[in-house]
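Here the complex is missing one protein chain, while the rest keep their positions.
== subunit A ==
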């Protein structure tokens, strides 16, 4: 009897285990064996193995709103323009771009290219996809406003219908885009994944399933998504039907979802993946490795001041806070992950002027003073507001080591400016956004990543009542300048105006920049041409090649 019960018990557990799991591993195992064979044979198949810290949130270009989606979409699809090797816009699905004399009407001729099901890519595919952004309430409908496309603002606010958008298919291969004001940035903006085309017949035939699996999608880019295992991995394969397929060297790219930095490192050490980002804890251990590189990212971290606050409304006090601490020591000792000290709004290695110079280089270091200057500004400011000392609450959310930054700031400010007392307030990141929007803070550590590769993505934030302002900064002269920049067609003049706008912002000491995020990367030295972009997609694999060792 007892044996019988024991056996029953054992069988029950085994059964429960087996029935509940119903787990299938499918055919992914061959990936690794293929890789192993490849490294042995000389005429190797070109395979790149990457990691990503998150699953692809959506593959529907109308809804996409994050870098992981943008990266996949930009590698498997192609819009009128795509980001080139130096992250400059280059013609892609559009063969040419004819502009009317008043700069308001752009006419694009669509290249002879096909979708992965053989259908030709047509002008109507763009009209359909662009209108669909509004019909599906995509988060980046605002991108059409930034591009100045006719009626975009009215459609966002609901005054007009999506089909009034300023885009028309003149014939199968000719697309006409109408703007409200000329836009020097249009080509750059059109590389953004929200502007990708979609095949109407296919999208409608898929219904609610559209873009949910690799099979529910069509591709017209350098790669196709051949496999997508949610929260585990996805695989790109070279798209042989791509119009520029000769340029594409990689046969396959595997991307694995790995959230732990330590796990990423272990996978790199076991040759499972070819490029990872290091956490600052591992930087010291690997910084002499031949595969170690640091890259400047374009996300900036800065202090927002509440301009309605009595003390922080004073520009001398703001300037004193900006100047009084050691930004270099902060990135070297506290962050230690390739981040750069920032003395400006627009980060380094982000935008180049028409004359080929870096924006940061042209405007130099703004508000870079020493402690003595800072103390003088503070004394002046305190006198102006009639106070002897000032207590400030610094709001911070503990992401990307910002809590450590806040501790450092508190320490530095209180040491260098004896009249200042800082109180730290740690909040969850979601609450930080709420407090920022409601202006319920005094000073807050904020971050901003660019939406497109142009200084305006930072400069445009600070217009009066702008949705990214969130600190009640208002300078009518600045507003007027920003408005002029948006409609200026002469690129040289426009660039000068942007430089001036940044200077104006720092004359007001409107914000205090902290640092520009950097990436500490381990990447195999055999990888060539893995293009990283400062905005939109993180990578382009179109030009990537793997050298034989």
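The criterion applied here is as follows: a residue touches a chain if its C-beta (ideal position, glycine included) is under 8 Å from a C-beta of that chain, and two chains touch if they have at least 3 such contacts; residues count from 1.
Keep in mind that, in the parts below, contacts and distances are computed from a predicted model.
According to UniProt, the chain absent from the figure is "ABC transporter permease", selected among "ABC transporter permease", "MacB-like core domain-containing protein", "Decaprenylphospho-beta-D-erythro-pentofuranosid-2-ulose 2-reductase" or "BlaI/MecI/CopY family transcriptional regulator". When the whole complex is considered, the residue among A:257, A:283 or A:376 that touches the unshown chain is A:257. Considering A:267, A:341, A:420 or A:443, the position touching the chain not shown turns out to be A:267 (whole complex). In the full complex, the hidden chain is touched by subunit A at residues 2-3, 5, 8-9, 12-14, 16-17, 20-25, 28-29, 31-32, 55, 57-58, 60, 63, 65-66, 137, 139, 141-142, 156-158, 208, 210-212, 229-233, 256-260, 262-263, 266-267, 269-270, 272, 427-431, 433-434, 437, 447-448, 451, 467-468.
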